[in-house]
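For this depiction, one protein chain was excluded, whereas all remaining protein chains were kept in their positions.
Order of writing sets the chain letters: A and B. Residues in each chain are counted from 1.
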Amino acid sequence: MKNSYTVALAGNPNTGKSTLFNALTGLKQHTGNWAGKTVSLAEGKVEHKGKTVRIIDLPGTYSLFSNSTDEEVARNYIVFEKPDVTLVVLDATSLERNFNLALQVLEMTTNVIICINLIDEADKQGISINEKALTRKLGVPVIKISARNKTGFTLLLDTIDRIHTGKIVCTPEIIFYDEEIERKIRQIEPLVREYLEDSISSRWVALRLLDGDDSLFQQMEKRLLVKGG
Amino acid sequence: MQNGFQQKTSVSLGNLYAYAQEISDDHMRDKIVQNLYKKSQQLCESSVIHKNKKNDKRTEKLDAIFTSPIFGFPIMIIMLGIVFYLTIAGANIPSSMLATFFGWLENHLTAFFMYMNSPDWLHGILVLGLYRGTTWVISVMLPPMAIFFPTFALLENYGYLPRVAFNMDRIFKSVGAHGKQSLTMAMGFGCNAAAMLSSRIIESPRERMLAILTNNFVPCNGRWGTLIVLASLFMAAGYTGGLKSLVTTSVIVGIVMVGVIVTFIVSWVLSKTALKGVPTHYTLELPPYRRPKFFDTVIRSSLTKSLSVLSRAIKVAAPAAILTWVIANIYVGDTSILMYIVNFLDPFGKMLGLDGFILMAFLIGLPANEIVLPILLMGYLSTGSLTEVDNLVDLKQIFVEHGWTWLTALNMMLFSLLHFPCGTTLVNIYKETKSKKWTFLAFLIPTVIAITVTFTIAQTVYFLR
Partner (left out) sequence: MDEAKVIKLYDAKIGSFIRITSIDLEGVMRRRLLDLGFVRGAVVEVIRRSPLGDPMAFRVSQTTIALRKEESQRIEGELV
């Protein structure tokens, strides 16, 4: 078992993602370069259960469909750098839009925690969220926290640890589309799987292919070339 | 089609893509996102209960005030004024306390060097050069930064800044820019180099380039010191106490306004010429107001922003201070290298209502604006009779002895406001634009404007005299 592992923080802007990042890592932060070289991401550390958890703060984005550099950076990190756990931070007071991003992450990777932040704010506004039902529906842990008041951190860190040690197995719910899209996915996914050999979710890649996300394919070609020699 | 995938890997990825495009259709993205939102809605409907009908009354009420047609703009101007006033008035006392402390320490350092019988040049480089240069930067820069950055972070975390972008967008649009440019400009008050990175919040390329190229016209923290000192010495000279701070503040606001006007003119010209193109996409989120964690915000912004900007300033200030002392004290014939440079620049400086020392200071100060004023003083002092600057009265004395008038002060303030960006900012511009051409333009445009404006003012005043 490794003594350190990586957790990536994804989320919409204005969800308190930075507050969570700051609260978890304290002042032990630095800006580290990663594979992309040109892009630097804030990185911090937290010790938990005798292990060092490296936390990477991804840019806050509305989606991961590579409409902007920030979105590409966040998406590339999750897909290609493969953090051990991806934490999606959601704003409890505007879950509808926040789920849009969370669902995209669930399509991309397996070890995901849905972290509903600003739960104190939601309480004030009379919003109650059934996280157990959401956990069942999404197939990954859903945890309510308040980064501001530092509540829910123990459960959050424990859950991260349990995913890392394999005590919790994430089985993200598959999002089904209209029959027309599903038919096209069925046409192309087997070919993708043959090609990628499970290194990346073939269903997700199939969807991105259908969507015509050429920046992803440039990225894939670049990385495959690097791997090949 | 399927057979194509049995070929070499590098080929089949392209084939996969082409095949997918063949079976896909025009609005695939629409359908995907619609599906995702439908799913989001289902999740919310089944697992989230809203007890109140209206969610966030507080945000709505506050928006009715902050973005109101009547109060929106006055509140913005008052906020800007308050932040400046807090910074200027609040920084005065700690600044002079630090200066006194460093002066006291310098005496002891000098005594120590004499006790050790160390050579004059060593004392000169280390104490008169390095020590004075860096302690100046600390005592002038640290207090205002320790007030400005946290205050701004509080406004940012509270959620007020996007409202500024909302209110200002119509104005920015009229010059082809983005309302969010008001936010990168706000960041520029702290540090232009940092504002280059924050320009990423503007998604569309053209508006982002405008924000990058014009950010320099917002005086950064490194220039505040210069502006505040000169404003209080020469513009608010006849006033005392609270009124003095108020006059200083108004002068600074006036200077900022000049910077804003230049920003608009340059944005407009660029958007009609070099950056001509279709007005691009615009969206702006207005997040709910949230009371920030006061102490967390203050401590974090002090530690991360203020200290990092300060340490950068010191890193640059130290070598520049040593360089200045060295060239001021190496003589070729009976003239120091510094004086050769100064004499060379002097005629041009005079044309701009400045002098050779001032231009020399701006040139050596290219790495960081923080060190322009200390270098200028070192230049003056190496030829003048005063050896120590204990307070602002002495400081003014030095300037006046070198022929300064209010015109010199005004033009130095304007030159500082409008001149080329500092070295760090230029490096960041290159990193963000990845273009030598645009980085060079980011240097050239302000320089030309600074020279033109100061030249025009100086010549007008000379003519009227």
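Note that in this section contacts are C-beta pairs under 8 Å (C-beta built on N, C-alpha and C of every residue); 3 or more make two chains touch, one makes a residue touch a chain.
Just so we're clear, the structure is a prediction, and the values are computed from it rather than from any experiment.
Novice: Which shown chains does the hidden chain touch?
Specialist: A, B
Novice: With the full complex in mind, choose from B:D63, B:D355 or B:E370 the residue touching the hidden chain.
Specialist: Counting the whole complex, the residue in contact with the absent chain is B:D63.
Novice: Looking at the full complex, which residue from A:T6, A:N76 or A:T93 touches the chain that isn't shown here?
Specialist: Candidates A:T6, A:N76 or A:T93; residue touching the omitted chain: A:T93.
Novice: With the full complex in mind, choose from A:N67, A:T110, A:N130 or A:Q187 the residue touching the hidden chain.
Specialist: Only one listed residue reaches the unshown chain, and that is A:N67.
Novice: Which listed residue (B:K51, B:H108, B:R170 or B:R465) would be found touching the missing chain in the intact complex?
Specialist: Checking the options B:K51, B:H108, B:R170 or B:R465, the one contacting the hidden chain is B:R170.
Novice: What residues on subunit A make contact with the chain left out of this view?
Specialist: 62-63, 65, 67, 93-97, 100
Novice: Over the whole complex, note the residues of subunit B touching the chain we left out.
Specialist: Residues touching the hidden chain, for subunit B, are 29-30, 33-34, 37, 40, 55, 59-60, 63-64, 67-69, 72-73, 166-167, 169-171, 173, 179, 203-204, 279-287.
One rule holds in what follows: only the chains that are shown with their structure count from here on.
Novice: What whole-number Å value describes the gap between the mean CA coordinates of subunit A and subunit B?
Specialist: The mean C-alpha positions of subunit A and subunit B differ by 35 Å.
Novice: Applying the document's contact rule, which stretches of subunit B touch subunit A when the two form their complex?
Specialist: Listed in rising order, the residues of subunit B that touch subunit A are 2, 5, 9-10, 12-14, 16-17, 19-21, 23-24, 28-29, 31-33, 35-37, 39-41, 43-44, 46-52, 55-56, 159, 200, 203, 285, 287-288, 290, 293, 296, 300, 303-304, 431.
Novice: Could you please specify the touching residues of subunit A with respect to subunit B in the complex?
Specialist: 13-14, 19, 22, 27, 29, 38, 63, 65, 67-70, 93, 95-97, 99-100, 103-104, 118, 121, 125-131, 133-134, 137-138, 148, 175, 177-178, 180-181, 184, 187-188, 191-192, 194-195, 206-207, 209-212, 214, 217, 220-221, 224-225, 228
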